[in-house]
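Following this message is one structure expressed as structure tokens.
In this view, the complex is presented without one of its protein chains, the others remaining in place.
Letters A, B and C mark the chains in the order given here, with residues in each chain numbered from 1 onward.
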Amino acid sequence: MTTSSSLSTGQTGATGLTSLSRATRRRLGQGAHPLVGKCLIALGSAAALGSTFLAWTWTTAFPGDLTVTGYPGGNQLITLFLSILTLLALAPALVPGGLPGTRWMAPRGSARLLRGLALANAASTGYVVIAIAWELGGVANYVAGTWIAGASALLAVLGAWLLPDDDHEPAPARPTPRWAQVVVVFVVVMLGLLVADFGVTTGFSEEFIGFCLGAGFAGRGLAASGLFDRFSALTAANRTATGCAVLAAAVSFVFLQSSDAYTSVADNILIFATVALGLNIVVGLAGLLDLGYVAFLGVGAYTAALVSGTAASRYAHVVLPFWAQALIGVAVSVLAGLLIGAPTLRLRGDYLAIVTLGFGEIFRITMNNLDGQSGPQVTNGAEGEYGIPDLRLFGYDFGRPHTVLGHTLGRFGNYYLLLVLVIAVVIFIFARVDDSRIGRAWAAIREDETAAEAMGVHGYRFKLLAFGLGAGLAGLAGTIQGHLTSTVTPDQYTFSSSAPPNSAFLLAAVVLGGMGTISGPLLGASLLFLIPDKLQFFHNKQLLLFGIALIVMMRLRPEGLVPDKRRRLEFHERETAAEEAYEELVADGLDGADGSDGLDELEAGARA
Amino acid sequence: MSVTVLLQLVENGLVLGAMYGLIAVGYTMVYGTIQLINFAHGEIFMLGGFGALTVYAWIPGVAHLPLLAALPLMLLGGVVVAVAAAVGAERLAYRPLRAAPRLAPLITAIGLSLALQQVVSLWYRLPGGGNAKAPVAFPSFGGKAFNLGGVLVQRADLFTVIAAAVCMAALAWFVARTRSGRAMQATAQDPDTARLMGIDPDRMIVVAFAVGAALAAVAALTQGLRYGQISFDMGFVAGLKAFTAAVLGGIGNVRGAMLGGIVLGLAEELSSGILAHFRDTAQYGQAWADVWAFVLLILVLLLRPQGLLGERVADRA
Amino acid sequence: MSIQPANPPASGTAPGSEPILQARGVTMRFGGLTAVDGVDLDVAGGEIVGLIGPNGAGKTTFFNCLTGLYPPTAGSITFRGQRLAPKPYRVAEAGISRTFQNIRLFPNMTALENVMVGRHCRTREGLLSAIGRGPRYRAAEREARQTARELLSFLDLDRHASAIARSLPYGDQRKLEIARALASDPGLLLLDEPAAGMNPRETLALRETIFKIRQRGLSVVVIEHDMRFIFNLCDRLVVLARGRKLTEGRPDEVRADERVIATYLGTAPGTAEQEASDAR
Partner (left out) sequence: MTALLSVEALHVAYGRVEAVKGISMRVLPGQTVALLGANGAGKTTTLRTLSGLLRPTAGTIRFAGQSLERVPAHHIVRAGLAHCPEARRIFPRMTIEENLRLGAFIRGNEDLGPDLRQAYERFPILGERHDQMAGLLSGGEQQMLAIARALMCRPRLLMLDEPSMGLSPIMMQQILRTVAELKDAGTTILLVEQNAQAALALADYAYVLETGRIVVEGTGAELLADERVREAYLGEG
């Protein structure tokens, strides 16, 4: 959480820095030859690279053991990787127009790419250098390698800022054969997997923070250089290949793991992300604010638990196969969604927010009360349904280790593969529905419901559809979650608690990630899960930081980390003041609104 | 079921409803002026309680005063803290988003609500060394309850009802009779034309936030006195209920908020009380009170979405 | 969609042809205020009717009643012999489409998407079909896209197809609204001040466009203040004043009508001076 917030503030800080220094840069740029900048970058990055083979401190007290000479470890790996990247990124900047064959690296100009990468390296390396002094008590813990690492990373940044701006419109991509495109997509996705794997398996908070800083700034640099745009154009042109690549990468993650330690983290992220995606259909696509969404996850989990032969269940003798559990779980969730949605979706959106919030609370209370004391014994009350048996699907027992392709899959590994399948299904549904008659109807309702209805869109029906679909997908995730955690308790499904998923975290994953997009909630959910998981010192402050992050995000980047094109326009509408044009042109341009506004007022007056 | 029991339920419901009503006013006033569900209002209520407690616990001597003498000081403390928090939130969090799409301020409000809860839970310290992670004790009236023909009226109940009545009368006077009150109504009805009258809408919005916060602080005091404790997370359910009350009464309507509060309080007490009274349904009583309150909200939205004192439900897209 | 004669009918309701729209006694009250008071309106197939009257006469409110935005307090609206339910999406399905006085496009969607939304009620594909994407779905989607492109080029907007609606020039936004309205294959098009904010050249082009729309077999009802535009466009004019129908007839008849001059077109200079000196 905090990293994401510090990330976003860091970003604006960086933007501020960029604009502030633009004038300075121009002045310097006239004096200093661009070659000076490039030399500094090369020198700095090379020295930083070299420093990773030196010791950075003489004590093993700093996590990751940075005392070894000749063999980079811990945070040094990040510095090593970023230094190499920076050196590579110099290639398109070396001669005007770029070294032949490297121009693709910076479609919009290489200066921004270099600045981003140099900054990423400096932030990540600088953070370690400072952390060494901070945690171990002073610069006495520095050795030569520390000084070299810190100074050279800074040198590279200095060099990057001496470079003149060379932003330009990206040249059109050269036509490449289909097979080459597919290869590129696969390679990039696999690289992405390695980066993600590194992040998920970071062993201590310093490494994770270094990773986040590096990845964040580097990502910004790549985006600014136009590489991301080019890659997303590539994926858009090769949807099936991208889908296969991502699926393959996701599956191979589990084969990179030697134990279940990080697979369980990945399982939790997947559950969280799946539900966040479901919520994104409701919030992002249909524009309905659901504050009790986690309850639908709970409905699915409880329903599945009740019919799977759970020991503590009233219906312990009912043991249905999983496909039946899933069907029932989804059906009950959809039903709950329709029951809540039907009366409220006719009203304006704010009511829905509160009613869903209330529903979340009611769900928790009801599950608590069906304990034999305050109501019939169904759910075992606050203690919850425990002893939910492991999943069994086509004779495959998810509780036992299986050897697949010579790799032993543990319990969490089994669930991981199933969850990848589920999230793939959710992504598939999300993408297809978004790009269809239904998706267009949702967008239209979000933009102007009255106009949408006048065009024949049955607003209520489509809102109800979104609400029911969202509830069903959450319910589906819930049916698996119950088996995975083997216990479901009412307190797992509250509005806010320190552990995701809960309604507030889900909403945050969507909002911070990017409403209406697929990758946004995935990124948001990963960050929101990993940050508290990796950074133990946040433990009791994460809800606070997370609340602050929501406020800051709405102020600075309301469209989220991965913005949807349309959303971005929506949120920055007023800045371009175009919407006012619509409104005001009525008030004035037409010098005679047929009095309809006045009539509305009158109508109100007459009723009062 | 005897009349006395029924009357006792009615008494409980009225008192509870008076408290809901006091909080609901804040929702209604803010909604009426800027169409924002101030999700953090429950936390403003909670902060009011802690403000009052701070005066009691930390200002030397206050704890030794007779409670009735200490109450005005505590009330002042609560009101100051709640109003400061609400006005600060308006200024720093909401105002910059005034032109943003509706979702932005609403999400901000959610963030604010979580952050405020956590600030209290993490950093509030009692003189004795306790913290506010769990409910903390609040002074309460000693002494026996008044017995009115079998109906027990606790001292705190009396205080609640009187406080609510005074506040509502003062509010009614403020809105209907004072220049600022009229200006606030004007801003709610037509902000642009209000500006043409020389009214600064920003000021009026601040007034709406402040008045709502002050009444929420009064409500928090009554809550503390009745239950003998307050907690950092009490704003969540109270806020939810109060919002329900505001919708019941017709959101945007100040008198409706009080009426809605009382209807909700009565419904909650009567439904759970009557259910608890009979053996067959006893188990669906107290533990389900929140559920019945919520069912009522759904019913009202279904049958009369504009609320009991129907202000218009603005559904223009 | 029924085929209508391509050549414009003579002014007035063509004898013998059953009107496609029949509004009878449409009344809309807001509390104590009667905004529309017992208005009758018949529109024949292929007819262009102008709806004029002073500001506040209830023209837009009448449109809103016709399109189900406001359920009328009294009166009935029959379209192609079928009584209309006062729900906007039902009205659109029945074949009445409209534009708005203040442009109400979906501002952040592309022009093409805007028009495709207009096609919404002529397609049926549901959730499962959208997920499964069978041949039926693909065909329907292709058809919708095709129709939308065709309409964009009909209104000379092809170059804007993938532009975000709100980035379009004002005049083109008005035209895009018409394209969107046409996408639902309506039999009757209601245009609410389509020429507002257009320059004289654009207004002239708009008139030609409306004639072309009539040639597609549609009837059109237009609210407009630009008298030159309306007199040269419409077969028949209906004048509303204070919620009531003041008069109706051919443009030249209406133009000569004393009452219309008095309430709308303005009193003749002589009487105005008289009036003003009275006022002193």
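For the reader, a short list of remarks on this structure follows.
The rule is short, and it goes like this: a residue touches a chain if its C-beta (ideal position, glycine included) is under 8 Å from a C-beta of that chain, and two chains touch if they have at least 3 such contacts.
Quick caveat, the model's predicted, so the values are computed rather than measured.
The residue from B:Ala57, B:Ala183 or B:Ile205 that touches the chain not shown here is B:Ala183.
Residues of chain C that touch the chain left out of view are 31-33, 54-57, 170, 193, 196-197, 199, 225-229, 242, 262-263, 265-267, 269, 272-273, 275-280. If you put the missing chain back, the residues of chain B touching it would be 179, 182-183, 185-186, 189-190, 192-201.
As a working rule, only the chains that are shown with their structure count from here on.
We define each chain's centre as the mean of its Cα atoms; on that basis chain A and chain C are separated by 46 Å. A straight line joining the Cα centres of chain B and chain C is 49 Å long.
For chain B, the set of residues that touch two or more other chains is empty. By the touch criterion stated above, chain C contacts chain A in their complex at residues 30-33, 35, 55-61, 64, 67, 69, 87-89, 91-93, 97-98, 100-109, 113, 116-118, 120-123, 125-127, 130-131, 133, 137, 140-141, 144, 164, 166, 180-181, 183-184, 193, 196-197, 223, 225. Per the touch definition, chain A reaches chain C in the complex via residues 428-429, 432-433, 436-441, 443-444, 447-448, 450-459, 465, 469, 566, 569-570, 573, 578-579, 582-583, 585-586, 589-596, 598-600, 602-603, 605-607.
Of all the residues in chain A, the ones that touch chain B in their complex are 283, 287, 289, 291, 343-344, 346-351, 353-355, 357-359, 361-362, 365-366, 368-369, 373-375, 448-451, 495-496, 504, 507, 511, 540-541, 543-544, 546-551, 554-555, 558, 570-571, 573-574, 600-601, 603-604, 607-608.
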